[in-house]
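Everything below concerns the one structure shown next.
All protein chains but one are shown in place.
The block that comes next holds chain A.
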Amino acid sequence: MPTTPEARTGSGLYVPQYVRDHDTHPPLDYPGYNSTALRHPKRPLTLLPHTLTEVTSPVLGHERVGELDHDLTRQHEGGEPQGQRITVHGQVRDSDGRPVPHTLVEVWQANAAGRYRHTGDNWPAPLDPYFTGVGRAMTDAEGFYRFVTVRPGAYPWKNHQNAWRPAHIHFSLFGQAFTQRLVTQMYFPDDPLFFQDPMWNSVPEEARERMVARFDYGSTEPEWALAYRWDIVLRGRGQTPFESEEEIAEDDE
């Protein structure tokens, strides 16, 4: 990605310019996903230079997150959800490698049978009385987050003949700037349903694997839960981090 120059306001305030990462994202007009047909703008987008409004964002406090919000298996009195218990954890960084600390991560997902607790989801798979499928967490000072949940099931939809969504967890992140806001989905390794999924296929081929968590045996908790690691990268400022910030915790395979 190209390095973007800094900018200043007329009154001299420094305004960082975030890299534009069009190569990463799916197009708004993607015929394989039928519902995009009437929901994509026809007029070309207008370039918006980054001003103070675009380089700031809400500084959300820990009061947004309850004590058990990160643990989707302990949100109901009287029992735990059915399914394979897993932890999903990782680091949020920007494209310059800087950790993104103290930012809100929101997740929602289907239960182990592939059914959402949503009035619009009525396919014949069981609801789980002990699973809502919604979680929240803040990243720590180094950008790490962690959820406890059950592995979601795949589910059918009506986009095409015999259409199934690969198992996934919806993620929503704020980052530290309006430009960094991201809503995405995390997938599981080697899902046999990828080939027919337009959400997956809409993403440029070289970027698809970035949506896949890796099975993390090292973080598996004996006699309790399997583990997946998923690192998330938000747009950066295209600037080399300070020396002291350069040593980024690489995935330890």
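Just so we're on the same page, a contact is a pair of C-beta atoms (placed from the backbone, for glycine too) under 8 Å apart; a residue touches a chain by one contact, two chains touch by 3 or more; residues count from 1.
Heads up, the rule we're going with is that contacts and distances are computed from a predicted model.
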Problem set entry | Undisplayed chain, where the name is taken from the UniProt record, one of "Acyl carrier protein", "Protocatechuate 3,4-dioxygenase subunit alpha", "(Fe-S)-binding protein" or "Branched-chain amino acid ABC transporter permease" | "Protocatechuate 3,4-dioxygenase subunit alpha"
Problem set entry | Which residue of A:138, A:193 or A:233 touches the chain not shown here | A:233
Exercise. Which positions on chain A touch the chain that was left off?
Worked result: 1, 7-11, 13-16, 20-21, 24-28, 30, 33, 35-43, 45-59, 93-97, 106-108, 116-118, 120-121, 132-134, 170, 172, 176-179, 181-185, 199, 202-204, 207-208, 210-211, 232-236, 238, 240
